[in-house]
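All protein chains of the complex are present and in place, except for one that has been dropped.
Entry: subunit A
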């Protein structure tokens, strides 16, 4: 067994030694019977061929990519000048004028729906009524003597 194995390994070593030294073959395979040669594929390392069938997920051919012609596109228009001015207009009028001034206006609204007045008035009335011993609030919202009820039908 050992001589057989030795022979096998020896043959392999011999084969490796003979081929190791050879220069990397420009061909992949050489036929021993014919003179056919398979050259390395020119497409090795390149992308697969483009699909010919149009899938739903492929980009629509009529979709315009605004970034192609104008990499700084803001998405408003094809013309770069109009695009930039549109962006500026929206930012200025939308944020700087309406949002900022609008927020300031709403923040400084004077006594919205008279809540602060109502609080002051209530405190004033409570103070008056407590000082004079009157009840703070009557249970009748309207004066009962002024209500005119219709006759019993």
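In the analysis below, contacts are C-beta pairs under 8 Å (C-beta built on N, C-alpha and C of every residue); 3 or more make two chains touch, one makes a residue touch a chain; residues count from 1.
Everything that follows uses one rule, which is that contacts and distances are computed from a predicted model.
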{"item": "Candidate names \"NADH-ubiquinone oxidoreductase chain 4\", \"Serine/threonine-protein phosphatase 2A 55 kDa regulatory subunit B\", \"Protein YIPF\" or \"Ribosome production factor 1\"; UniProt protein name, chain not shown", "value": "\"NADH-ubiquinone oxidoreductase chain 4\""}
{"item": "Omitted-chain contact residue, chosen from A:53, A:107, A:131 or A:147", "value": "A:107"}
{"item": "Where the missing chain touches subunit A, by residue", "value": "55-60, 62-67, 73-79, 82, 85-87, 89-91, 93-95, 97-99, 101-103, 105-107, 109-115"}
